[in-house]
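All protein chains of the complex are present and in place, except for one that has been dropped.
Chain naming follows the written order as A and B, and within any one chain the residues start at number 1.
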Amino acid sequence: MNFLPRFRLILPVMLAALLGAQAAPAAPRDDLLAPVCTGAFGDQMAALQSIARYGVEGGGDAAAWALRVVEAFDGRALRCGADAAFIETGDALLSAATLEPVSAAEAGELSSPSVNLRLRAVSASAAGLLTLMTAPDPAAREAALKVVSKRREAVTADLLERIAAAEADPGLKQAVSELHASMLLNDPDPQNRIQAIRAIGQTASQRNLSLLTQAMSAEKDPQVAAEAQSVIAGIERTLAAGKLMSVLYSGMSYASILFLAALGLAVIFGLMGVINLAQGELIMIGAYSTWLVQEGLRAAAPGLLDYYLILAIPVSFAASAAVGIAMEALIIRRLYTRPLMTLLATWAISLLLINTVRVVFGSQNLEFHQPGYVSGGVQVLGDFIMTMNRLFAIGIAVVAFVAVLWLLRRTMFGLNIRAVTQNREMAGAAGIDTRRIDWMTFGLGSGLAGLAGLALSPLYNVNPNMGANFIVDSFMVVVLGGVGSLLGAVLAALGIGQINVVIEPVYGAVAAKVLVLLLIIGFIQWRPEGLFAPKGRR
Amino acid sequence: MDKVETAAGDQALQVDGLRVAFGDFVAIPNLSFLVNFGEVHGVIGPNGAGKTTLLDAITGKTRPAEGRILLDRHTDLLALDEPKRALAGVGRKFQKPSVFEALSVRENLELALRLRPRSILGELRSWSDPRRKARADEVLEEIGLAARADTPAGALAHGQKQWLEIGMLLMQRPKLLMLDEPVAGMTATETAHTAELIRRLRSPERAILVIEHDMDFVEEIADRVTVLHGGDPIFEGRMADARADARVREVYLGR
Partner (left out) sequence: MSDARVHHPGLFRATAGAIAVIAVALPILGGVMGGISPYFANIIGQIATFALLAVALDLIWGYAGILSLGHGLFFAMGGYLIAMHLLKAGFEFSGITPDFMIFMGWSEFPGFWAGLEHFPYALALIVLLPGALALVYGFVSFRSRVSGVYFAIITQALTYIAMLLMFRNDTGFGGNNGMTGFAEVLGQPIGAPSVVIGLATVSVLLLLAGFLFAGWLTGTSFGRLLIAIRDDEARLRFLGYETLWPKLAIWSLSAVLAALAGALYVPQVGIINPRLLSPDLSIEIAVWVALGGRGALSGAVIGAVIISALKFWLSGFAPDLWPFILAGVVLVVVVVLPNGLLDLRGLLRQHPALGNILSEKRNG
């Protein structure tokens, strides 16, 4: 038999190879682990960093192993034996290198490695890095990224590059890249630094601006400094534009609420010459109705809770309209020829409403749940985020504007309103039921205020006294815009809203109001009837 | 009734190319006419013909888009504000009686006299001036309200309020006296009384412009009439001729 001798040779070699193959992966891990147990403090630190590197570079299984080890160290579950490290989990003992269970006897005598704060910082950093690499859930990765940004002890630029490349989620990818870039900013090679600057400059944000400014202050190389300078200037321009848009946007949302409130006022004043000092409270009722819808849904149909804002649209309108109609029917109808008395009466009603609400609901601010569709926003430019809650307010105002315009121009009801506004007696003689028009119009004006209350509930505080904040401005809108003019109300609301929002952060809310008032007083000198005078003889 | 021959007196009021518009609505496109001193001039026309707008333009309540209004040949009314036009000699009686209801008849009349047109303080100090009381007494006689001198004006009957208002205008001896529907809502007796009052008011120093619907009334008191339609003067002349004019009949009288 000739092949037997060959077999005799091959077998040991194969065995050795098999054994060697099994042993080969273990050996590097053992080498990595050793200094953690036996080394001096500096070596321990280096070892942790190496383990992290090993994990990131190896990926997959290696990374999982590295994470396990580092977490064990961080959690004080690592144990050091004579020549190997172990992990203690509850009542079992695992080999740190293989993660296989071993018996206590095999492990022998164990001690804990020395751990200090510094080392824990490193292990935390390493853990973060590895979690960033391996965790399946993006939220967990995001959290890990936060850790890594703060604790850089185990982090190097090339590791980050690797992780960024492997990252699937685009947002996270960008964030990791930015972190990578900021590390690169400290790279010894000027070309790399320039690259990093350009990369960071892609995203215009306040954070990147300070990052670059900081880097530039320490920069010695003129070429790099120049690059940083120009990129910084670009970011600043974008940020400024974003800020401007943000201000305008805020102004628009405030103007939307003002518009809704003032529209109701203008409708009522235009028709009946009634100045409704209770308009602010009708807004408040709208807001409270919205809250009640929310609470009702919470109790009866929690699954629909998110839709409370939508459901509240008709409810807030109806609630305020109902109160308004009651006001009109019970009290105001008796006072039509005496505008100054109606002023006092509506003030008394406002007092009544505020205190009734206070007694029933208490004086505290109401809590509003933020459904998904009014949370967050769309990033538009620089730091300007177009928030959804403001968009909601603007949307409601636009819809209301269109609806009222259609109502006034295209329906019989609207025609009747306009007729009675211009000449009550003639309209009555023409067969229009002026009484009905009166209370329906009052209801419309009040309902609009209710919508204002709905629109502002995601934005402003809701409490019994909230009406006062809007009433003065609403009056200014009516005075400025001219009575009975829809377009005037829009323009006036926009103007006043924008001025308020622009001046407020710089000089304060009071200065804003003072300025608006002075402007209006000045404007009235020139055009006492407001932007758009009512047509026809009054 | 007796009619005074229209004297060829000086022009008291001259309206030239008047145009008044409210936004898109043109109330008066192009109006020119004259009123002479010593004359009673009627302005008639259907509702919306622009009669009241004309008075508004003359007294200053409305600004015309174009045109010229001269008082007594040399006073450009459009350059003055309302109080100054009144002081220049324009007196207007409104359609709705607008007397000061809270004040007595006498107080209303005394208030209407401006002895010191340049200063209100001076005016108030002259309140006790005997001339004021004397003039008020005169006018009280003229309008026939001497017996009610101390009644609050708000307590007067409708017709009496109209006379009081005319009386207030008389206090100032206006050069141009404009009466906007002076007999609106009056009984037959009151109307007759008013016609007589207006006839008595005729004077060479005064021109009287009367806006009215009541045709018979206008015929009694007016020397000449202008017929307005849509702000356009379609006839000017004697009332009797107006009734005969074809255009006027078609537009207004309907018979």
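Definition applied: contacts are C-beta pairs under 8 Å (C-beta built on N, C-alpha and C of every residue); 3 or more make two chains touch, one makes a residue touch a chain.
Since the structure is predicted, the reported quantities are computational estimates derived from the model, not experimental observations.
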Among B:172, B:191 or B:226, contact with the omitted chain is made only by B:172
Which is it among A:352, A:378, A:398 or A:487 that touches the chain not included here? A:352
Given A:146, A:298, A:334 or A:436, the residue that touches the chain left out of view is A:334
Taking the entire complex into account, which one of B:17, B:83 or B:185 touches the absent chain? B:83
Absent chain, residues of chain A that touch it: 269, 273, 275, 277, 331, 334-335, 338-341, 343-345, 347-349, 351-352, 354-355, 359, 468, 472, 475-476, 479, 508-510, 513-514, 517, 520-521, 524-526, 528
Where the unshown chain meets chain B, residue by residue: 59, 61, 82-84, 86-87, 92, 94, 98-103, 107, 111-112, 114, 117, 120-121, 123-124, 127-128, 152, 154-155, 168, 172
